[in-house]
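So that we are looking at the same thing, I have put the structure below in structure tokens.
A single protein chain has been omitted from the complex, and every remaining protein chain is retained in its original position.
Letters A, B and C mark the chains as written, and numbering starts fresh at 1 in each.
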Amino acid sequence: TATAPAEPAAEATTAPEAAAAEAAVEATEAPVKVDFSQNQNVARASDAAKTTIELPVVGIGSTITTDVKAAGDYTICVMTKNSTNPYMNGMWKGAEKAAADLGIKVVTLAPAQQDSIEEQIAIMEAQIQQGVSAFVIHPSDSKGIMPAVDAANEAGIPVISIGTASASGSMMRTGVDYYETGVVVAKYLFDMAGGEGGVIILEGPPGAQNAEERKAGVTDTLAQYPGYTLIDSQPANFNRAQGMQVMENLLQREGVKDQLKIVIAANDEMALGAIQALKAAGITDVLVGGFDGSADASQAIKAGDLTVTYNTDPFGSTYYAITMLVQYLDSGILPAEYFIPFPSERHKPLIDSSNIDDYISNFAWFN
Amino acid sequence: MTVKSLKKRVGALPPAVWMIAVMLVFYGLNTKNYFTASNFISILIQAAPLFVVACGQTIIVLMQGTDLSLGASLNMMTVVWVVLMQKNLPIGIALPLAMGTSVFAGYLNGLIVAKMKLPPFIATLGMQNILNSIALVTSNGSSVYHEHAIYKIIAKSSFLGIPYILWIAIGCFALTMVLLKFTRFGARVISMGGNPESLKVAGYSPDLATIQAFTYTGFMTAVAGFILACRVESGNPIVGNGFEFNSVAAVLLGGTSMREGRGGVGGTVFGVLLIQILKNGLVMMNVSSIYQTAIIGIVVLFAIMLDAYIKRRQEE
Amino acid sequence: MMKKIGTYLLQSKYAISVSVLVFVVIGSSLITSSFLTADNLITVLRQTSVLFILSSGLTAVVLTGGIDLSINNSAALVGCIVAQLLLLGVSIPVVILAGILVGVVIGIFNGLLVGILKLPPFVATYGTNMVVLGISTIVMQGKVIYDLPRNFTPIGVGYVGILPIPVIIAIVLTGVLYFVLQKTTLGRNIYMLGSNAYAAKYSAAKSVRDTITAYVICGITAAIGGIVLTARLNAADANMGNSYGLQIVAAVVMGGTSLLGGEGGIFGTVIGALVLTIILNVINVIGVSSYLQSMAVGIVIILMVWLDVFTRSKREKLSRA
Partner (left out) sequence: MEQQPILTVRGLSKSFPGVRALDGVDFDLRAGEVHVLVGENGAGKSTLAKCILGMYQPEEGEIELRGEKLCFSSPKDGIKHGIVAVYQELTMVPYLNAAQNIFLNREPLIRGTGLINHRKMQRDAKAILASLSCADIDTKIPVKLLDVAQQQMIEIAKALSFNPKIIVLDEPTASLSEREIEPFFKQVLKLREQGIGIIYVSHRMQEYHRIGDRITVLRDGKFIRTLDVGELTDEELVNLMVGRDIAQVYVRTKNEHSGEALRTEDLRDHKGRVKGCSITLDRGEIVGIAGLVGAGRTEMARLIFGIDKPAGGKVYLHGKDVTGRSPSFIVKNGLGLLPEDRKRYGLALKSSIAWNTVAVSLKSVFPSGIVSERKNRKIAEDYVKLLKTSTPDVVRPVSQLSGGNQQKVVIAKWLSAKSDVIIFDEPTRGIDVGAKMEIYALMDRLAAEGKAILMISSELQEVIGMSDRIYIMKDGLITGEVTRNQCSQEEIGRAMVLGKEVEA
């Protein structure tokens, strides 16, 4: 029965203790804890993390590979926020490739009630009971997920966060640096739009941390470009239909049609909805930026409707995270830093008309 | 107890019980570490918030209504509580205040149903929207945190080997049970469901009974919000979404009928457990989440069909 | 004079809903000058049309005394299937028929649960809702399908003259449902079933058939709504119905159709959908904090249904001999 929860070499304890922990979770001998509590979440990644730290994987998106192989019989649970969003689908696909490449088992789970933090906790608790070896999680809330992350650590199970990170206790955080993505895309658009005009921001669901950080990146950048004015910033909940509806309504406001130069949506879905609305209103000279580099958005870039997007590569991020976990489970190797974004500067994540063909045919995460 | 009365009692159990038994066997055979105390404790803890909400929902369903504002009320309560704590109010003031908002929302529901004569479905649907707004405004849209020992104490510590969360859930169960069976309040709730006219001729205002019932449900929601906030150690403006429907489903799976004031909180226990054990087991069995929603839907439908079938058989 | 107007308003069935609508329109145009522009009105109509199409069939179900909570996700499922078929290159008329067929199947399924198995419609359709959402999730595997054929999208974004095609579809549906509910024996049976199911049974009405028919109507309009929504978005994903949710029920009830069944009609639903949409439109246009949007919606739902309940009781008092 290979149910050893984990073999963390970092805080290696003796084998009998681990066995005892397995036999009786409630027994006085505590299970083999892993202690990542010093890993407090940070919102921004260091420059080194973005550029120089060596990664155990090469490539990005569908081209990603690694030499790492699992030495044990690991099951890694990949838990996303929901099961209907393409980003989550990308995470699962990445996990599947990692499973094949590294020789492990992966389990992909998500709450039945979309984005429910409470169900996310329940899922992790159940998986801990099942003796899973490690977690890759995309929490809906960084603080709310803490009880489950703590419980995982108690049970000696390492956790890597993708996207929104747990407030503390993750072995590592990866996925993109949201603030950074906001800044990069905003800069790109502001530089391109001729220095003046109106800007509309479509926000993610109120309360979604990734959306908030991204928005902060955009608005901070906006402050550095005094020529632009913010017309309005309204949430459309990462949802295409709502993106479209909100855009339609904003276009009805007096003067907006003449003023509007740039639309920045906190994800591709809303950006595409906004494009639908702009097209319906016969407006063609507005620059639209989105995030994620989804399949649909790529086509829109190709068609010239969408100006720019940011490749957030859930496929590669998950693959990378699993590789880091396997390395740790095999030999106790810890990441060099807490927050190593993936993709990051070194991956040239901006996708626009100049590199769209290369992206689609060679390394997009949705392939 | 004679064999016959035992048989009758067993026959009266909601079908959720049998389905739970089947599921336990199935999961036990298909997963590791299933029949362990810690697993069951963790299932029960997961079930606790829904259960407490469902205690309140039972009351409303007994009165032939549904309360769709419960999820939003949970959202509001967790957020208001944590925000008040952030403002450095002592917990002795912050918690009652926050719970008060949920209770007040319940009271307003009652008022709208009783005095404005709106169907509960619509009254609470409107209220759901209003409370969600309040939760968003209070939290400024995102989840809110505050460092305090209380969350961990409630969520993690136990008394006599049973976690506090479960004690609270047991308390809510006992309270609702006693209220329904042994107080005039309970008799009024059941008579509102069975025949509101009867209450009127007994000299009690059905309006008042309605308001009391919704207020009590608001109180149960407040308690559930307390548990939920402790469990996620934060206030979250969407944490309660879905609780309103899940609680109605649990109540009905527990054999409480939307007509005639039949049923009670005893069955609700099984309804909640059915949902929670099902979900937990699917996760334990590593069933990909893509399939989970469909499976849960099918099991819920099946349980309801079974319940309807058994009830019809009993009537014949 | 005022009293006379008041009396008149109370006596006519839709007068109150219409006056709420007029009030909301006047209020909106006072709040923002850009409300009463042709452009914006067309936008409002277009946005209303999807909500209305989704709610229209529900009117029939609510008239039987039932409810259908599975509409938004049924629409999403239809959208997903339609999009998949279009990608496979199936011709558009066939795809539309297939989509409607899916709606019919869901309708029959709900109808069987409620009509034959006698399950409470609330949970039965809630269960269906989960099942159809689950099926779309399985069908889509978390993906979005996009970039549908150019001759399909006009269903959602095209115009005939100045009228958007979805608006025309909504108008046609209104006419059809008005005819079915008010002018046919089927409509009579639906009303009869809603006002007293027992009496319907003792009148040898085919209640099961009528119940199923009502749910099938609902399934068909959900399917049409799903198709229009897909065409409008030029994309489909499992979650696309999510933002409609209970708004669909709210639109029906705000229009004065009683949840107990037997009272109301399709024009009410037109008005309910319009009022809901206008409120959201105005909020967006004037830029009220988005956090307050749902508060406004909640208050409007409660007030409008209350007005309906209130005037109904007043009307009864007025008709005293």
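Criterion: a residue touches a chain if its C-beta (ideal position, glycine included) is under 8 Å from a C-beta of that chain, and two chains touch if they have at least 3 such contacts.
Bear in mind that the values here come from a model prediction, so they are computed numbers and not experimental data.
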Kindly name the visible chains that come into contact with the excluded chain.
B, C
Tell me which of B:K117, B:K152 or B:K200 is the one touching the absent chain.
B:K200
Identify the residue among B:T101, B:S191, B:T210 or B:N236 that touches the chain left out of the display.
B:S191
Can you list where chain C touches the absent chain?
183-189, 191-192, 195-196, 198-206, 262-263, 316-317, 319-321
Would you write out the residues of chain B that touch the absent chain, in ascending order?
178, 182-184, 187-188, 190-191, 193-195, 197-205, 260-262, 316
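Convention: only the chains that are shown with their structure count from here on.
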Once you've mapped the touching chain pairs, tell me: line, ring, star, complete or other?
complete
In angstrom, rounded to a whole number, how far apart do the mean CA points of chain A and chain C lie?
36
What's the distance between the Cα centroids of chain B and chain C, rounded to whole Å?
30
Inter-centroid spacing, chain B versus chain A (mean Cα positions, whole Å):
33
Could you say which residues in chain A touch two or more other chains, in rising order?
83, 92, 206, 235
Scan chain B for residues touching two or more other chains and write them down.
136, 141, 290, 292-293, 296
Touching residues on chain A, where the partner in the complex is chain C
82-86, 88-89, 92, 114, 203, 206, 232, 234-235, 237, 239-242, 244-246, 248-254, 269, 272-273, 276, 279-280, 294-296, 299
If we count contacts the way the header does, which residues on chain A are in touch with chain B in the complex?
3, 25-26, 75, 80, 83, 92, 107-113, 115-119, 121-123, 125-127, 129-131, 141, 143-147, 167, 205-209, 212, 235
Using the touch definition up top, name the residues of chain B that touch chain A in the complex.
31-34, 36-39, 42, 45-46, 49, 136, 139, 141-143, 145, 155-156, 228, 231-234, 236-239, 241-242, 246, 279-280, 283-284, 286, 288-290, 292-293, 296
